[in-house]
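Pasting in a structure now, in structure tokens, and then I'll have a few things to ask.
One protein chain is absent from this view; the other protein chains keep their places.
Each chain gets a letter, A and B, in the order it is written, and its residues are counted from 1.
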Amino acid sequence: MASDSGFEIRPMDQFEVKALFGGDIYWYTPTNVTLWMALTVLAASALMIYGARGRALVPSRAQSAAEMTYGFIYNMVRDVAGHDAVRFFPYIFTLFMFVLFANLLGLIPFAFTTTSHIAVTAVLAFTVFLTVTGLGFILNGTKFLGLFWVSSAPLALRPVLALIELISYFARPISHSIRLAGAMMAGHAVAKVFAGFASALGAAFFVPVLAVTALYALELLVAVIQAYVFTILTCVYLRDALHPSH
Amino acid sequence: MEGEFAEMGKYIGVGLTAIGMGGAAIGVGNIAGNFLSGALRNPSAAAGQTAMLFIGIAFAEALGIFSFLVALLLMFAV
Partner (left out) sequence: MDETAASGSGMPQLDITTFSNQIFWLIVTLVVLYYVMSRVALPRVAAVLADRRGTITSDIAAAEEFKLKAQEAEDAYKTAMVDARAEANRIVEAAKAEMQAELDVQLAKADAEIAAKSAESERRIREIRDSALAMVTEVSQDITADVLGVFDAKADQGSVTAAVSARMKGGA
């Protein structure tokens, strides 16, 4: 970084994992990861339980938001993955709520974004990958391999296509996890860089401040869209496991 | 390796990877534009296809994020 030009922007510092009470980090140490994940659970519960506590026939605003989230994910699972995927709805809903609230809470200034870490998103994505693959073999047996054998293509092409399909299948969890972590990391790093310009530019500070404001709005959009995309891709993979024929 | 030259090459490489994000931008714009032109021709069918729109955008965007990731790796990890 430009450490010799008088100011220093360290855009990656915000992603550091720190122990809450100091000391070394072991696997059980409460860190800022723990804190913000707990807040994610609290926020999701606040919306879905505290917000919907009225159970009114004519919902309040919070209850309406909770019901819309429920209906949104429910319809997504049903439409994308099929009717028999509805039994996995709580699992997918948990994933969506976690990613959505982790992304949104990460946008609070000085917050820590748990979903910007490859380790976190990779665990999420590989959980989905392993679940879906295992499910595909359990439900369909060897017919699940038909996913890679494109029967509509000419016979000579099929081995080549099978190889490509196989590679793209195993690339799924990688792109699934890196997309989410990368999008989160990119937005936060760029915001940090712009914010650093604001302190360096002196009187013209308002230019980067305006840019950061616009960027923040974009980041809100990206946070929601990435949660949506993560969930809908999970549904798409689930559909492949349930109905490998198409 | 000479530190100065390695540093220089690193930054040049980072700049080059930024081009990859332009490709992703073209891809995402292409998807959104085609979706819009299709949606204007047949607005009644558009609502059912927004999921496909987002899936397509996600796939196109992932590749741009990969190039961003390469840039970050070059900057901070190499």
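Heads up, the rule we're going with is that a residue touches a chain if its C-beta (ideal position, glycine included) is under 8 Å from a C-beta of that chain, and two chains touch if they have at least 3 such contacts.
For clarity, every value in this text was computed on a predicted model and none was experimentally measured.
Enquirer: Which of the displayed chains are touched by the chain that has been omitted?
Expert: Result: the unshown chain touches A, B.
Enquirer: Out of A:104, A:147, A:185 or A:233, point to the residue that touches the absent chain in the complete complex.
Expert: Per the contact definition at the top, the residue touching the missing chain is A:185.
Enquirer: State which residues belonging to chain B touch the missing partner chain.
Expert: 3, 72-73, 75-78
Enquirer: In the complete complex, which positions of chain A touch the hidden chain?
Expert: 1, 10, 12-13, 15-17, 25-29, 31, 33-34, 37-38, 40-41, 44-45, 48-49, 52, 55-57, 59, 63, 66-67, 70-71, 89-91, 93-94, 97-98, 114, 116-120, 123-124, 127, 181, 185
Rule of thumb we're sticking to: only the chains that are shown with their structure count from here on.
Enquirer: Taking each chain's centre as the mean of its CA atoms, how far is chain A from chain B in angstrom?
Expert: 17
Enquirer: Flag every residue of chain B that touches chain A in the complex, lowest number first.
Expert: 51, 54-55, 57-59, 61-62, 65-66, 68-69, 72, 76
Enquirer: What residues of chain A sit close enough to touch chain B in their complex?
Expert: 12, 76, 79-80, 175, 178-179, 182-183, 185-186, 189, 225, 228-229, 232-233, 236
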